[in-house]
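Just one protein chain is left out here, and the rest sit where they should.
Up next is chain A:
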Amino acid sequence: MTSTLKAYAIRLFPQVAALVVILLMVSFAFPDFFRLEMQNGRLYGSLIDILNRGAPVALLAIGMTVVIATKGIDLSVGAVMAICGAVAAACITSGYGLVGTLLVTLGTGILCGLWNGVLVAVLDIQPIIATLVLMVAGRGIAQLITEGAILTFNDPGLIFIGSGSLLGLPMPVVIWLVFGLVVSLVVRRTALGMLIEALGVNRRASMLSGVSTGVLLIAAYVLCGLCAAIAGIIAAADIRGADANNAGLWLELDAILAVVVGGNSLLGGRFSIAASLLGALIIQSVNTGILLSGFPPEFNLIIKAAIIVLILVIQSPRAQSAFVFLSRSQGAAPAKTEEEAK
């Protein structure tokens, strides 16, 4: 057990360190950054704000991690968020009740994921292209549902999901923490996670060794659709309306970025959902930090680009072989003694 914990610590160290450094840097520019206040049974403060604002990207990152682990990618999550937000608003305004609305909306997300999954697994289309179809058409479909307007609603139950609080934490934070934990446990406490990694490394080999790759692939995209649906509900509940044009706009790119910042390879294989969630928090900390420290928000995108390039350089096969080469030529002898000591 301690060895797994140690493995976790080593795996998550770069992300945690990056997050801490960013938070410290922001706190230099904005001294009140770490202050938390309890008001009306809910915590307030910049840290809570980061957790809360980062909820949609964190949720999307959970599904995106699994899809990327299968060597795929899902470009449609932003559009699916818009569709699901529109469906939720349309259902609640036409009197389906809260439970019915949530069921229909989550079902819509699953259906979108199923569509992507079937295109990828059954029709064998490249994931980028397969999900591009829904990305292009999705916003049109969402507009069709809202009939071009911004559908507003004032159902207290649905609004609670966006701005209510549970145990002192805002509802979106509770949702993504719980959902992330559940998905992590499901993939890590069963063989599912390993099978997904096998599928991502070599689909044909894992199929030949008896893994039902088709079902697994479809399930990954369905999970991604489900995450997008939850994120869509939160985004709609937050503004008390469904905005088909702007809900989830470009969030697919942020979600992919979160997964990459989390140190997961875009080429599939080993994955860590916790690392992706940390990645999402890093992105949100950068966003919030830039706003708080008084930089013009225009620099946001440039900093994001710099982060991507930095990670690309670190992750690139050439840099890694250079690392291996350096560590071998310099630390060959100590590494050996360490092994002997064990």
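What we mean here is this: contacts are C-beta pairs under 8 Å (C-beta built on N, C-alpha and C of every residue); 3 or more make two chains touch, one makes a residue touch a chain; residues count from 1.
Everything below uses one rule, namely that contacts and distances are computed from a predicted model.
Its record in UniProt calls the unshown chain "Simple sugar transport system permease protein", which is the match among "Simple sugar transport system permease protein", "ABC transporter domain-containing protein", "histidine kinase" or "Ion-translocating oxidoreductase complex subunit B". When the full complex is taken into account, the listed residue touching the unshown chain is A:134, out of A:26, A:43 or A:134.
From the set A:126, A:212 or A:327, the residue in touch with the chain omitted from the display is A:126, counting the whole complex. The missing chain lies against chain A, touching residues 73, 123-126, 128-130, 132-141, 143-144, 148, 244, 253, 256-257, 260, 266-267, 296-305, 308-309, 312-313, 315-319.
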